[in-house]
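In this view, the complex is presented without one of its protein chains, the others remaining in place.
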Amino acid sequence: MYNFEFAKPSTIAEAVEALGQEEAQALGGGQTLLPTMKQRLAAPATLVSLNGISEMIGVCVNDAGEVCIGGATPHATVAREAAAHYPALAALAGRIGDPAVRNRGTIGGSLANNDPSACYPAAVLGSGATIRTNTRDIAADDYFQGMFDTALHDGEIITEVRFPVPDKANYQKFVQPASRFALVGVFVAKYAGGVRVAVTGASSNGVFRWSEAEAALSSDFSKAAVDGLSTPSGDMISDLHGSGDYRAHLVKVMTGRAVAAAG
Amino acid sequence: MTQVTMTVNGKAVSGDVEGRTLLSEFLREGLRLTGTHVGCDTSQCGACVVHVNGTAIKSCTALAADLEGAEVVTIEGMANPDGSLSTIQQAFQDHHGLQCGFCTPGMVMSAAALLKENPKPTEHEIREYLEGNICRCTGYHNIVKAIMAASGQDVSAIAAE
Partner (left out) sequence: MPKDHGIGARSKRREDTRFLTGKGVYTDDMAMQGQVYAVMVRSTVAHGKIVSIDTSAAEAMPGVLAVFTGEDFAEVGGNPAGWLIHSRNGEPMREPKRPVLAHGKVRHVGDAYAAVIAETYAQAKDGAEALAAGTVIEELPAVIDMAAAVANADNRVHDEIPDNLCFDWGWIEDNREAVDQAMKSAEHVTTLELVNNRLVPNAMEPRASIGEYNPGTGDYKLTTTSQNPHMTRLLVCAFVLGIPENKLTVVAPDVGGGFGSKIYHYGEEALVLAAAKKLGRPVRWTAERSESFLSDAHGRDHVTKIEIGCTKEGEMLALRATTMANVGAYLSNFATVTPTYLHGTVMAGPYKTPHVYVNLKTVFTNTAPVDAYRGAGRPEATYSIERAIDKMARELGLDPVEVRRKNLLTPDMFPYTTPVGLVYDTGNYQATLEKSLDLADYAGFEARVAQSAANGKLRGIGLSTWVEACGLAPSHLVGQLGSRVGLYDAATVRVNATGTLSVMTGAHSHGQGHETVFAQIVADKLGISEDQVEIVHGDTSKIPFGMGSYGSRSLAVAGNAMNNAVDKIIAKGKKIAAHMLEAAEGDITFENGSFSVAGTDKAKSFGEIAFSAYVPHNYPLEELEPGLEETAFYDPNNFTYPAGAYLCEVEVDPDTGVVEIMNFTCADDFGNVMNPMVVEGQVHGGVVQGIGQAMIEQTTYDQSGQLLSGSYMEYAMPRADDVPMITVDHSCATPCTHNPLGVKGCGEAGAIGSPPAVVNAVIDALQRGGYTHVTHVDMPVTPSRVWAAMNG
């Protein structure tokens, strides 16, 4: 990889300042960024590690009952510490990558990168979570703007993600056998106000909400309601691991399974 | 160049690193601890797994400079204080859990992390935990068996004993 200046601030304010430099980039767990840099596909002049900012690490529940996860919290910590509060979210975090990756990769890093096959975007969009940055709160529905594209501005840091806790939820991941990312992942969450269904891995536009399924499940939260739907249309990814038709089919199957598993 | 200080296998070490120096490079080239191997460039194979502050990470996907002050344990630090093989290492030998030996350091480090979290894992739990460690030689059969044995479980019923 190309060389760079390395900075490791200990507060959000310092991090924001460091990221204000020319061609500075934030480093979360680095589980995607560092391999990308090894290929010389990214060349920041300064890399600003967010791993030393203790105020950005940890899981808690706020007064509104939301599960709040610091932006630099590793997946393994979420899997462990969110389990009592939001089991579906914890289970999702516990199946990202592999154990060593989960000990290093962070929620903020995953969301900032917005890989179209990553798991966290499904949980965030499926929960209608709020992405809090150093400057503002962004609703999940506004945050994801296509493959590797988000509402974040340059230098903006995800400091926390707040998840409203649903009555029921489940994530079904169909694993791509090489990368262990999601070939298709479906997060289903049932809230008092309705059901949200978020799909990752399938669309070339990144994570999306499957509105037909949401409508059907909001009136009848059962696998049978999913069975009655036609498969989602749209720009499905087609690659050597599965055709677009296959992915569309899996979206339906995984949605049905998520509903069944959510109980 | 910045100076980084860590504890590696119980010893305080320090060295000058570039921003881009990976922990695996610092260990292999800086400290000549070449037991930690590098088998891929996408953070998949797990040959480079070491323990940092008590948890397993892929040392090829962590910057040395980001680990200032860390407690690092590598395969070179896994034997008993008298130099004899630890329980996990001995189980790998007893059950032929390695062939070419290249993935082995990462396997042992992952196995140790697993048993710390889960002292009596099932076969299924072991297989899931090893998701990030690729072995091309053994077919995993004897690795799984070795880890079960290291956890004190009876492996005599497993095929091909």
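Here the chain labels run A and B in written order, and each chain numbers its own residues starting at 1.
Rule of thumb we're sticking to: contacts are C-beta pairs under 8 Å (C-beta built on N, C-alpha and C of every residue); 3 or more make two chains touch, one makes a residue touch a chain.
Fair warning: this is a prediction, and the values are worked out from it, not measured in the lab.
> In the complete assembly, which of B:Thr55, B:Gln89 or B:Ser151 touches the absent chain?
Going through B:Thr55, B:Gln89 or B:Ser151 one by one, B:Gln89 is the residue touching the chain not shown.
> Can you tell me which of A:Ser10, A:Gln39, A:Gln145 or A:Ser219 touches the chain that was removed from the display?
A:Gln39
> In the full complex, which residues of subunit A touch the absent chain?
Against the left-out chain, subunit A lists 3, 38-40, 174, 177-179, 239-243, 245-246, 249-250, 253.
> Could I get the residues of subunit B that touch the absent chain, sorted low to high?
20, 28-29, 32-42, 44-45, 47, 74-76, 78-79, 85, 89, 92-94, 96, 98-105, 108, 123-124, 126-128, 130-131, 133-145, 158-160
We take it that only the chains that are shown with their structure count from here on.
> Could you please specify the touching residues of subunit B with respect to subunit A in the complex?
Those residues of subunit B that touch subunit A are 2, 18-20, 22, 41-44, 46, 49, 52, 55-58, 61-63, 65-66, 68, 110, 113-114, 129, 131-133.
> Contact residues on subunit A for subunit B in the complex?
Listed in rising order, the residues of subunit A that touch subunit B are 1-6, 8, 27, 30-31, 34-35, 37-39, 47, 49, 51, 76, 97-101, 103-104, 178-180.
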